[in-house]
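Quick notes on the structure that follows.
Note that one protein chain is taken out, while the other chains of the complex remain in position.
Chain naming follows the written order as A and B, and within any one chain the residues start at number 1.
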Amino acid sequence: MKNTIDPLSDPAIEVEHLNFYYGSSQALFDLNLKFARRQVTALIGPSGCGKSTFLRCLNRMNDLVDVARMEGSIRLDGTEINSNALDVIELRRRVGMVFQKSNPFPKSIYENVIYGLRIAGIKDKAVLDETVERSLKGAALWDEVKDRLHESALGMSGGQMQRLCIARAIAVNPEVILMDEPCSALDPKSTARVEDLIKELRDQYTIIIVTHNMQQAARVSDYTAFFFEGLLIEFGKTGELFVKPRNKQTEDYITGRFG
Amino acid sequence: MKTFISRGEPQVWLTAAALTTTLLMGLTLIVVVMINGLGAFWPSRLVELELQGGQKVLGELLRREPLPDHSGMRQQFKVGNRDLYGMDFRWVDEKQVIGRQWPQQAITVERSEYGHFFGFLKQVVVPQPEQVFDAGDSPWQQLASARKAVAALQDKLDEVMSQINSVNYALEKEQDRLLRFDYQGVSGEDPQRLAVKAEIESLKAEFAQLVRQQRQQQGQLTGYYAQFEDVNGRTKRIELDGIVRCYPSNELSLVGRCGIYASKLWELLSGEPRESNTEGGLFPAIFGTVLLVFVMSLFSFPLGVIAAVYLREYAGDGLMVRLVRIAVNNLAGIPSIVYGIFGLGFFVYGIGSGIDQLFFPERLPTPTFGTGGLLWASLTLALLTVPVVIVTTEEALGAIPGGIREGSLALGSTRFQTLTRILLPMASPGIMTGLILSMARAAGEVAPLMITGVVKLAPALPLDGQFPFFHLERKFMHLGFHIYDIGFQSPNVEAARPMVFVTTLLLVLIVLLMSGVAIRLRNRMKKKYTFGTF
Partner (left out) sequence: MEKKTLRRIKRHDRIAAFGIRGTGVLVIAGVILILLLIGREALPLFSSPTATLEQRVALPDGLTADAVLAVGVDEYLQQAYVVDRQGRFIFFRLADQQVVSRLSAQSGVDDDVLTQVEPVSQYRYALHWRSGRISLQRVRFVQHYNEQGQRVSSVFLDQEASFAPVDALPNRTVVARSDQGSTRVSLLPGQTLDIEQQVTEEDFLGNETTQSYRSVLEQVHPDALTVLKLDHGGRTLYAATRSGGLLRWDLSEPGVPRLLDKVQAFDDHRAITALTLLIGDQSLAVGDETGLISVWFPVPTEEGPGSKRLGLIHALSVHDAPVEQLVPSSRNRTVLSLDDNGVAHLDYSTSERHLLTLVEKEPFTLAALSVRGDALLGLQRDGAVGLWRIDCPHPEAGFKALFGKIWYESYQEPQWVWQSSAASDEFEAKLSLVPLIFGTLKGTFYAMIFAIPLALLGAVYTSQFGSVRLREVVKPAVEIMAAVPSVIIGFLAALWFAPLLERSFPGFVLTLVLVPLLFVLLLLVWSSLRQRPWARYVERGHEFLVLAPLLVLALAMALQLGPWLENGLFGGDFKLWLFQQAGVRYDARNSIVIAFALGFAVIPIIFTMAEDALSNVPGSLKAASLALGASRWQTVWRVVLPSASPGIFAAIMIGLGRAVGETMIVLMATGNTPIMDWSMFNGMRPLSANIAVEIPEAPHGDTLYRVLFLSAVLLFVMTFVLNTVAEIVRQRLRRKYGRF
């Protein structure tokens, strides 16, 4: 491994001294880590450890919470995210997100995919059609739905809906895709398809995935970060972290002693 | 039996009885309204009674009930001929009746004054019989052709009347301008003022000319009349232009009866009221109700939806917002009369008087906006229904899961885009429900209108062909108030009964239809989004 360039030397996202508060209680404590470009990083840890909160810092979804406050620095390709000067709208177009519970809009499949383009004012039919096909193919959904693009998205199965949400996210060509336990509400078969999809998407996107499923983290990710009570306990290559955790807490968690 | 009681089954049956009673009450209301309302226009047969002492009675049988002293039964008849008998209704003791028949020639005449006439046609008189009648016509056929001729004359007269009205209106406008000049202190020699004066003179001349024409045409009409005879042989002359409708009640076939029914129904929906609102049509009231609800929606709908969007999507979730929410929910339960009196104090006497002083000072002390009118009534109702719209819209928005909002925002849409592209379309059935419910409420509400501008008889519609077309300051008529007015303020309550029931039926149908649609819409939506909370 020494001879290859360390992917972390040119990270997509760099987090330094990040503290996060909900009102008066602190949720995240002095986090420092980097996310490798075009790699999958998994965030693991027990419930309530702050991994989802951290994920939501990366596209500033926490702005929606009135009492939330963020300190420290997050840089996306060198651009500071935690700054008033930053345009949240633009940030979110660069950092897509897939949620725990699939949330397709009550519109047609087609309209769901191009929603990001529509709100950006793109009306060119050719561009839209092309995007729909590319995104759905990217999300490995094209073959299943190409004949019913104009039917309601609410008629799809759970796994399809989640992949539609992924297609919706990649339709706007983001650099980073955040996934907040994308498979927690899915059956094993759908989970496997989504996991395959994540592996395919790695070539094009930087992916950060929150999961409480250690096997999933081990299967899909290149890097893994273990969170506990708002602290980053350990970060490293997935292979190393799972095989040889440096930290006692990490080991306990991975081996299933708590969590 | 013992277990039946110990298990509490009688109690269960008691609850069932309560439900049955409730439903039966509702059903009774509908049935009573339906029977009385639908039957009101059915041309019933005329029965001729011969009483002891030789007197005869001709009329429609209305009801039968025991005598006050329980010694027998009595029957109530509508005998019409108010101008001859002084009253339209008559109770007859059954013991006095010695003969009963249904004469073929009996005729019902609906007149524009004095109510119905029941009797027999004797003779039809027209100025030039040879031009109107064919030889060998029966009196009945003569009556039909004479009425046709009269209708043609009347059309001409109506034309003149409408001309008179518009000249009158123009005259009023010019006089208002003159008043304004007076108020502004424009001197008597001002050319503009002189022009207005000249205009007034010419309008007055035109007016006088039209009135002459009208009088002359009315004179022509008086030549057409018919001689009738009541059952006891008293003759009655009825001018043909005073006849609204006449038919041989006992000769009519079922189809004929349906025709009469339909023609009365049409008159109801499109005609003007007659005889202090107890006969004729409801058009001004229907129109007033619709316009009122429409203008009200123009105010309450956007404002209510925006306020709800603010409460749910833009305001945080602090104590203040919770209090506001309680207050808004609360406002939906404030009695309508409180809104009414508020509308009177704030809109009519407050804003209305202010407008008068600013824009129409020359007309004072005659108020323009400083008195009840369509605008103020609509605003009052809007105030009354805004809470309903806010509550339902808020509930509809609240029923949308948060994930949908996050999904949209995570794709880089602004809050406004999320609102217009995702949230409002999703909430639209709920919003529609709120709107329809508030419209139904406004259509049936009377108390606040009574003090903010509804009248028993409005001289003109609030919407007409005269500039500026929309006359929001005008007083208007309303179906609900119509019921109250003719049911309670009418001098002849008994004669007004059919009309009240018909109006009631109409209002019940409108309101129930609207709320039925709203309830269905809501229930369908509830099924669609199972996360709904209504």
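One rule holds in what follows: a contact is a pair of C-beta atoms (placed from the backbone, for glycine too) under 8 Å apart; a residue touches a chain by one contact, two chains touch by 3 or more.
As the structure is a computational prediction, the values presented were derived from the model and not from experiment.
Partners of the chain left out, restricted to shown chains and counted across the full complex, are A, B.
Contact with the omitted chain, checked across B:I341, B:I355 or B:I404, is made by B:I341.
From the options B:W42, B:W102 or B:F488, the residue with contact to the unseen chain in the full assembly is B:F488.
Across the entire complex, the residue among B:G304, B:G407 or B:G434 in touch with the chain not shown is B:G304.
Touching the missing chain, out of A:L8, A:A120 or A:A185, is residue A:A120. Across the entire complex, the residue among A:K34, A:R93, A:R163 or A:R193 in touch with the chain not shown is A:R93.
Against the chain not shown here, chain B presents residues 1, 4-5, 7-26, 29, 32-33, 36, 65-66, 69-70, 303-304, 306-307, 309-311, 313-315, 322, 324, 326-331, 333-338, 340-342, 344-346, 349, 383, 386-387, 390, 412, 414-417, 419, 437, 440-441, 443-447, 450-451, 480-481, 483-484, 487-488, 493, 497, 500, 504, 507-508, 511-512, 514-516, 519-520, 523, 533. Residues 87, 89-90, 93, 119-121 of chain A touch the missing chain (whole complex, contact as defined above).
Keep in mind that, in the parts below, only the chains that are shown with their structure count from here on.
If you average the CA atoms of chain A and of chain B, the two centres end up 63 Å from each other. Remark: chain A residues 59, 61, 64, 66, 89-93, 96-97, 99, 101, 103-106, 115-116, 118-120, 165, 168-169, 172 touch chain B in the complex.
Contact residues of chain B toward chain A in the complex are 316-317, 401, 403-414, 417, 421-422, 425-426.
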